[in-house]
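Showing subunit A:
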Amino acid sequence: MIESLASLLMVLVVLALGPYVVAVMDRLVATAPRGALASDVWLGPLSRAAWLLTQHANATEAPDWQAWRLAPALYLALAAVGLALVPWSPTLIATDLVTSVVLWGSVEALATVVIFLHGWSANAVLPLIGAYRYVALGLSYILISMFVLIGAALPAESLQLTQVVASQESLWNVVRQPLGLPLFLVVGLGLTFWGPLNLADSTDLAGGTAAEVSGPSRLVWECARAVMLVAFSGIAATAFLGGWLGPWLPGPVWVLLKTLFVLALLLWLGQWLPRVAPERCVTLMWIVLLPLSFVDLVWAGVLALWA
Partner candidate 1 sequence: MSLVTLLLLAAALIGIGLYGALSQQSFVMLMMGLELMLNGAMLAAVAFWAYSGAGAPQGQLLTIIVMAVMAIEMAMGFALVVAVFRGKQADTTEALSELKQ
Partner candidate 2 sequence: MAVSWLRQLAARSCVPVYPVWGEHDEALLATLVLSTQIELVDSPRHASVLLVVGEIPATLRDGLKHVHDQLPSPFAVVWFRGAPLIALNAPIHVDEADRLVDTLIRTHRELMLGQRDSASRLLPDEPPNPWEGLGDDGHGGEGMMGGTPYGRPMAMNMQDDLRDGLTLDSLTFRLGPFYPALPSGLCAEITLQGDVIQSWETRHGALPQRLAPVFYAARERPVPIAELELARARYHLVQLYRGLHLAGLERIARHALSLARQLSTASRLDGLRRQLVRSGIFHLAAMDGGQLDTEMAARLGGPAARAAGLDADLRMDDASYQRLGFRPQCRTDGTVRARWEQRLAEIDQSLQLARQAEPDGLHTANTEAVETPRGPWSAKPPQDASALLDQLLPGLEWDEAMTLIASLDSREVAETSGRANI
């Protein structure tokens, strides 16, 4: 009972702190090699949030109000579900479902719906283009994600994330299935439409699905994206980097460190790669990455049979 309460508390804390951590880390990653730290790196995200809370939410011509207001909250909710699936230790986990790997797959699929809804419901041209683009992206990465995750579940012979971690006792999946984590990182960039895969909220669409959003709902949307990044990093750390496993430190600290590592990697990729042209992105996903994910799955299957 105490542990389930503690794990719920953990989810809430990450939910509250995640956006701030992501914002600060993004700034640190952006300025890292030069060392020239902007003065407001610590306070900047907070004052920006305060500004967004002060700003009024605008209207467009005849938007679908319910969907428009609900979409950011739903995306945040999906991110929270993702966070709840991350095991901090063998017992410290909010929802230890037998099929938690598949549930994470559903989170990815439903995210596509919610992001589409966010762009579609604004009833404006640029958000709509962003929404369509995201569907093309979402339908492309979802299969890659399925194959890679099934690959990670194979050695555990279970669809439960705690079992997946336990199966990495001898060897982490990142070593056992070398293709897995890189492919999964692509999925993560797609899921949060971050950096090179930011096709939905891109600069050439003046902000894409968020182009017409201001004030508190923009704040929720940005927070949801950040929390989704954290949730994804947590799942990636669990499925490929051995979750709570590690010497000397207690399990939850290891999970935290590994999550931050994956997060920093994603943010770094976001800073250093240009946005991939949508057509090229879809071609890449279906022609290169999808077969690679299949190779990953076959590799994992052969290893599981052989072991």
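How were these candidates chosen? In short, all candidates are chains of the complex that A comes from, given by their letters.
Everything that follows uses one rule, which is that a contact is a pair of C-beta atoms (placed from the backbone, for glycine too) under 8 Å apart; a residue touches a chain by one contact, two chains touch by 3 or more; residues count from 1.
This is a predicted model, so every value here is computed, not measured.
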Worksheet entry | subunit A in this complex - touching candidate among 1 or 2 | 2
Fill in: Interfacial residue positions of subunit A with respect to candidate 2 in the complex
30, 38-40, 43-44, 46-48, 50-51, 53-58, 61-62, 125, 128-129, 132-133, 195-196, 198-199, 202-207, 211-215, 218, 271-280
